[in-house]
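Here it is, the structure in full.
Here the complex is missing one protein chain, while the rest keep their positions.
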Amino acid sequence: MLRRTALTGPATHLPGRKRRRPHVWAACLTMASVLAGCSGTGSTISTAVEDSSSAIATARLALHLESSGKLTRAATSTALDDSLKELETSRKTVLELSPATEMERQAVQEALGVLDHCAASLTDARDAAASNDGGPTLPDGERELAAAADRLSALGTKDGGK
Amino acid sequence: MKRLLGVALGVLTAIGGFVDIGDLVTNAVVGSRFGLSLVWVVGVGVLGICLFANMSGRVAAASGRATFEVIRERLGPRAGLANLSASFLINLMTVTAEIGGVALALQLASSVHYLLWIPVAALAVWLVVWRVKFSIMENVTGLLGLTLIVFAVALFLLKPDWGNLAGQALAPAVPAEETAPTYWYYAIALFGAAMTPYEVFFFSSGAVEEGWSIKDLVQSRINVLVGFPLGGLLSVAIAGCAAVVLLPAGIAVTSLSQVILPVAEGAGKVGLAFVLVGLVAATFGAALETTLSSGYTLAQFFGWSWGKFRRPAQAARFHLAMIICLFIGLAVLVTGVDPVLVTEYSVVFSAIALPLTYLPILIVANDPQYMGQHVNGRPVNVLAMVYLVIILAASLAAIPLMIVTGAGS
Amino acid sequence: MILGDLLGRDVYDDGGTRLGRVADARFVVDGVPRQLLAEARLLGLVVSPHSASSFLGYERTGLRQPWPLPSLLRWRHRGSFLVLWEDIVMIGAQGVRLREGFTAYSPALD
Partner (left out) sequence: MKRGHALTPVPAVPGRLLDAQLHLLDRQVIDNDGVPVTTVDDLELSGPALETELAPGTAAPVLTALLTGPVLGTRIFGGRPPSSRLIRIPWADVSEVGVVLKLGVSGEHLDAGWVERWIRDKIIARIPGGRHDPR
C-alpha cells in the first residue's frame, strides 16, 4: 500500500545522517564522517533500523494498550500516525543514500525491503485501530507488527555484525 | 486561615506551573534512553532555579525592578542588547514550542490534526494575555497543571523495581547503547529545561505585576522553595515512567504521543484523561508565560510601559510586541516543523544563554542601592557563585557537544 | 554635546602622554535650584587607564560581594582617577587634554 517510489531525482548524499535532524547538521556530519574515514552508508542504515524499531515498538505498545482498554482511540491513532511518520523519515534517509559498492547496494536494497514491510504493517495496524467492522482486527495488527519487529531485529543484528 | 489558603494556592500553582513542554519532552526522552541515570541533573537544575528565582523575586520586591530592567542597567546598552537578542530569540522558540505542545496535546485528546489546533491555541493564548487578570491566569493554569501528578501515580501503579530505579539514580552511569558525549549533551538539555531563563523573567515581572512588597517575600520564598522542588519531582516521575515502560521496549521518545503511553499503561483511561488535561494546562500555561516574557524583556529593555495590570491601551507597545511574537510562532509552526524538535533545541539554547541572565541578577541582589538591607547573605552568594561556574561550563560545552553528538542522536 | 560622545574618549596630559579613557562623568546636583531638582553641574571625569567600560561601578563603591567579582572588576579598573572640570583644557576630536599640574583625585564615591 505504501510502496510508492518516492524521490525520482538523484538523491542527496547525506552520510551519517541520523534521526530527525535539520539539514544544518548534515554538513557537520559529512565533515565528521569524512574525518572518521567511513562511508556512512552502514551507519545510516543502522540508525534507520534503530529508529524504525522504536517506531514499531511504539505502535505495538499503543495497540496492546488499546486492546486492553487503556488507551482512547484518538490517542492510539495519534501514536500510530507519529510512528508511521518516524518510519517514513527513516525510510527516506535510506532512500537518499547513493551506495558506492555492490555490497552497499545490496544492504540498501535489503533495508528498504524490510522498511517497506514495516510501513505496510504499520498502515494495516492503523487501519485496524480505526475500523470497527470488516477490516483487519487489532490482534491482526499486533501480529503483523510483531513480524515486522522480528525482521527489523534480524536486520539490526546482521547490520551490527558488519 | 485565609493566609494559609493563600500559601497553599501559591505552592500548588508553583508545582503545576513548573513543568512545561521542555521539561515534559526532555525528561521523557532522557528517561526512555538513559533511564534515571540523569536524575541528578534535575536536582542540580531545581536547586539553581530556586536560588535565582528567589533572588530575582527579592530584587523585584525590594526595588520594584524586574529582571530585564536590571540587566540593561548593569550591562549597559551593548551587552544588554546582545543579551536581549539571545534571550528574546530563545523565548520566541519556546513560545513556538509551547503552542505546538498545546496543539499536540489537543490532537491526542481529539485526533484532529495538530496543525488545525495551532491557530486555535495561539488565539486562545492571545485572548488570555489580552483580557484575563494575571492572578486568575496563574492560578487556573497552575492548578490544572497539577493533574500531571498522574505521572507519579502511574509510576507507582506500574510497580517498578524500585531498587533498580534507585540504583540508576544514585549511581549514575552512561548506558551501554549511548555514548558519553550524548549523555552530557542531554545533561545540559535537562539543566536548560529546568533553569530556562524565561522562568526568571516571568517570576520577577510577575512580582511587579502583583505588586509584591518585602512583606510578601515569605510567601514567595515558600512558593519557590516548596513548589519548585515538588515540580522537579514531577519531572523525575515523567522520566521514571519513560524509564520503566519505554526503555525496556526499545522506544526512544520522539513525539508527545509516546510520552503518555506509560501513564495509560499504569493508570488506564482515567490516567490518560488526567494526563491530557495536564498536558494542555501545562503547555498552555507555559505558552502564556513565555508570550508575556517576550513582551516583558522587550519592554523592560527599551523602557516601555508594560504589565497585565494595566489596560492594554496603557501598555500599547508591550501588547503589540506579544501579538507579533504569537504571529511569528504561528508562522513557524504552520511550516510543519516538528514542535518536539523545536523544544529539544530550545532547551539547549536556553542553557547557552543562562549566564547572561543570572549574572546581573546576582550583582544587583548585592547592591544596597537597590536592595537596602535585603542584600544577599554570604551563603547565598557562595552558592550562587558555584552555580555561575556550573552555568558557564554548561553554556560553553553546549555547542561543541551539540556538534559532536549531532544534537543528541 | 552628548555624553555618549564624551565617554570612551582618550585622555592626554598637557605633554601629550595618553593617560587612559573617559570611563564616566560625575555630576553634582548643586546648580541653580529649579522647581523640582537643582541643575546638575559637571564636576569632573573618571579616567580609566585600562578599560573604558564602566563595568557595574564596582571601582567606585565599597561593595565587596559577591566574591570574587568586585575584586576582578576593580583590578580591571586599577589606576582610574577623577579629574575635575577645572583641570580640563580642551575636549576635541583627538580626545580630552588636561591642564598642566592637574590633580588626580580618587574616584571613590563613598
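We call the chains A, B and C, going by the order they appear; numbering starts again at 1 in every chain.
Assume contacts are C-beta pairs under 8 Å (C-beta built on N, C-alpha and C of every residue); 3 or more make two chains touch, one makes a residue touch a chain.
None of the values given here were measured: they were computed from a predicted structure.
*Asks:* Sort by label and list the shown chains the missing chain touches.
*Replies:* When the entire complex is considered, the left-out chain reaches B, C.
*Asks:* Which one touches the absent chain: B:Val132, B:Ile222, B:Val337 or B:Met385?
*Replies:* Answer from the full complex: B:Val132 touches the omitted chain.
*Asks:* Pick from B:Val7, B:Leu320, B:Val337 or B:Val404: which residue touches the chain that isn't shown?
*Replies:* Final answer for the missing-chain contact: B:Leu320.
*Asks:* At which residues does chain C meet the chain that is not included here?
*Replies:* 1-7, 23-31, 34-44, 46, 54, 57, 60, 78-82, 84-86, 88-93, 99, 103-109
*Asks:* Using the document's contact rule, name the residues of chain B that touch the chain not shown here.
*Replies:* Against the left-out chain, chain B lists 63-65, 69, 72-73, 76-78, 80-81, 130-134, 299, 301-306, 308-314, 316-317, 319-320, 369-370.
In the analysis below, only the chains that are shown with their structure count from here on.
*Asks:* Which chain maximises the distance between its CA centroid and that of chain B?
*Replies:* Farthest by centroid: C.
*Asks:* Per the contact rule at the top, check every chain pair and give me the one with the most C-beta pairs in contact.
*Replies:* Result: the chain pair A-B has the most contacts.
*Asks:* Centroid of chain A to centroid of chain B, CA atoms only: how many Å?
*Replies:* Whole-Å distance between the two chain centres: 33.
*Asks:* Taking each chain's centre as the mean of its CA atoms, how far is chain A from chain C in angstrom?
*Replies:* Spacing between the chain centres: roughly 67 Å.
*Asks:* At what distance in angstrom does the C-alpha mean of chain C lie from that of chain B?
*Replies:* 42
*Asks:* Which residues belonging to chain B are in contact with no fewer than two other chains?
*Replies:* Nothing qualifies.
*Asks:* Along chain B, where are the residues that touch chain A in the complex?
*Replies:* So the residues of chain B touching chain A come out as 107-111, 245-246, 249-252, 254-255, 257-258, 260-261, 264-265, 268-269, 272, 276, 338, 341, 403-404, 406-407, 409.
*Asks:* In the complex of these two chains, what residues of chain B are touching chain C?
*Replies:* My answer: residues 74, 76, 362-363, 366-368, 375-376, 378, 381, 384-385.
*Asks:* Residues of chain C touching chain B in their complex?
*Replies:* 53-54, 56, 63, 65-69
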